[in-house]
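For this view, one protein chain was removed and the others were kept in their places.
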Amino acid sequence: MPTDEEKFAKGVAKMGELLGDSVGKSGSVLPPAFVKHTVGHLFGDVWQGEEMSLQERSLLTCTVLVALGRENEQRIHFAGARNIGIAREKLEGAITHVAHYAGWPVAVSAFGILQEVWPAE
Amino acid sequence: MPTDEEKFAKGVAKMGELLGDSVGKSGSVLPPAFVKHTVGHLFGDVWQGEEMSLQERSLLTCTVLVALGRENEQRIHFAGARNIGIAREKLEGAITHVAHYAGWPVAVSAFGILQEVWPAE
Amino acid sequence: MPTDEEKFAKGVAKMGELLGDSVGKSGSVLPPAFVKHTVGHLFGDVWQGEEMSLQERSLLTCTVLVALGRENEQRIHFAGARNIGIAREKLEGAITHVAHYAGWPVAVSAFGILQEVWPAE
Amino acid sequence: MPTDEEKFAKGVAKMGELLGDSVGKSGSVLPPAFVKHTVGHLFGDVWQGEEMSLQERSLLTCTVLVALGRENEQRIHFAGARNIGIAREKLEGAITHVAHYAGWPVAVSAFGILQEVWPAE
Amino acid sequence: MPTDEEKFAKGVAKMGELLGDSVGKSGSVLPPAFVKHTVGHLFGDVWQGEEMSLQERSLLTCTVLVALGRENEQRIHFAGARNIGIAREKLEGAITHVAHYAGWPVAVSAFGILQEVWPAE
Partner (left out) sequence: MPTDEEKFAKGVAKMGELLGDSVGKSGSVLPPAFVKHTVGHLFGDVWQGEEMSLQERSLLTCTVLVALGRENEQRIHFAGARNIGIAREKLEGAITHVAHYAGWPVAVSAFGILQEVWPAE
């Protein structure tokens, strides 16, 4: 089993791979224990799982954030999806799909966030 | 059965009837497929249902948006409710009622939105 | 202002008017303070508001319960809606409408509950 | 644009492709207008979108149902995911991932449903 | 039983004890009936319950507001928690805990609100 230090290092790398330049922007408001859980456990262990690709995991994350109406976090993960090469059309399709499973309102707001962080060309 | 073109035209008319001048304000951020679903299917088919009046359907929509805490969309539909002649007292009563079924916090925020788009006289 | 005793009495009457024979079925599991809040405050004060009719308030309650996916409480209020003469078609239309604002899954489950407590003829 | 009849036919085909033998099991409790929306619009139009594969759309649907805690509908779509060849490991990974974005409780319940409709070998 | 006037007076006192200077800041947008329910019933009756201390009730309230992602109301109650002497570390621990039961996104946003109304020293 990896040590906590190794997981933290893997988490930092995964966050960089997904989020690129936007890593750590909101980091300063998080207490140390929560940073440890986020980097070492969430990105350093859960996001390392090989049962799906990084693109699949990113799309799934975006989709859940839309379904739950978490707009602040959509900003981070929509930018991440763009960064790792997910097609905007696929993300649009996912939001449209979620509109039918979690309701129109979360989708309409999500399209607003999408346009803000990833303007349609 | 109506064609998609007919449903789209009926949807445009229904949106105008409900929302008046505010129609389409957020339209530019929505992809074409989602616009088609919103105008042609949601307003052009679902909102056409004759089992309740437009006022009943508007009030019901406002109520669900309060229960789900969807503040962006409350702006649109509270203004719509005012536009079609729903009494502010009825909407206040609905929000107060929802406070007891979905919790105080969504109601307190909804009253803030109401004051913003429809100030008490 | 009414006393707590008067509100409790008005709450009992309102619950009887809405729910008929099914009043109090789940009452025995509720602690005394919560019974007081439910009968005296919720039904004895909030449900007394004259800014909407009992039918409007019942439909609004059913709608919120569908949006929130609260199936146990749908049983009580769908039966109440039937009891006070709301048309089944109107309730079907409300659930169909909510499907688009809170997602298909809550609507599909709500139709199952509706069929259980108020079978289509 | 396709007619409503064509969309209904495409919806029936898509539901058969995804759900196989379990199609229509709960259909009898749904009113005709809602059946039309579900088959003709949801499966006949939204699920036809080519911006993602059927497997991607199925996984995304399962994920949203877990995030929203909709257990009844998980039964249908977990069985669908199995039917179209999604690996159980991928679905397990998705539920584990969602645990961190929508909370442990929805994931624990989802694993119970998964074991029920798709027992681990 | 106390009269409504007595409960209203007790509610005003409890709100002052919890919220100090920030009492009533958002009060002007609330209709009279809702103010009565909030002061007289919620703070004048429910918050008076002696089965837990004010600190316990405040922490519990903050926790629920995080779980439900109600950020506007977190502002009021995080400030209240500080006002009555709850340790920032305890609130941080509660938010971290909730991250695992209601998902990372509500916790990340809550830490942002916490830093805003109660900056770490």
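Going in written order, the chains are labelled A, B, C, D and E, and every chain counts its residues from 1.
Criterion: a residue touches a chain if its C-beta (ideal position, glycine included) is under 8 Å from a C-beta of that chain, and two chains touch if they have at least 3 such contacts.
Everything quoted here is computed from the prediction, not taken from an experiment.
*Asks:* When the whole complex is taken into account, which chains on show are touched by the absent chain?
*Replies:* In the entire complex, chains touched by the missing one are A, B, C, D, E.
*Asks:* Which residue among C:18, C:42, C:95 or C:108 touches the omitted chain?
*Replies:* The single option touching the absent chain is C:42.
*Asks:* Can you list, in ascending order, the chain C residues touching the missing chain?
*Replies:* 26, 28-31, 33-34, 37-38, 42, 65, 68-70, 72-73
*Asks:* Against the chain that's been left off, what residues of chain A make contact? List them.
*Replies:* Residues touching the hidden chain, for chain A, are 1-5, 33, 37, 41, 45-46, 49.
*Asks:* Mind listing the chain B residues that contact the chain we can't see here?
*Replies:* Interface residues of chain B facing the absent chain: 100-105.
As a convention for this text, only the chains that are shown with their structure count from here on.
*Asks:* Count of steps on the shortest touching-chain route from chain A to chain D?
*Replies:* The least step count works out to 1.
*Asks:* If you line up contacts by residue number, which pair in C-E, B-E or A-D shares over half of them with B-C? Let me know.
*Replies:* From the options C-E, B-E or A-D, the copy of B-C is A-D.
*Asks:* Computing the C-alpha centre of each chain, which chain sits at the greatest distance from chain D?
*Replies:* E
*Asks:* Write down the chain pair with more C-beta contact pairs when C-D is set against D-E.
*Replies:* Here the pair linked by more C-beta pairs in contact is C-D.
*Asks:* Just how far, in Å, is the C-alpha centre of chain C from the one of chain A?
*Replies:* One centre to the other, that is 39 Å.
*Asks:* Can you give the whole-Å distance between the Cα centres of chain B and chain D?
*Replies:* 28
*Asks:* Report, in whole Å, the distance between the mean C-alpha point of chain A and the mean C-alpha point of chain E.
*Replies:* The separation of the two C-alpha centroids amounts to 30 Å.
*Asks:* Send over the residues of chain A in touch with two or more other chains.
*Replies:* 42, 65, 68-69, 92-93, 96, 100-105 - these are the residues of chain A that touch more than one other chain.
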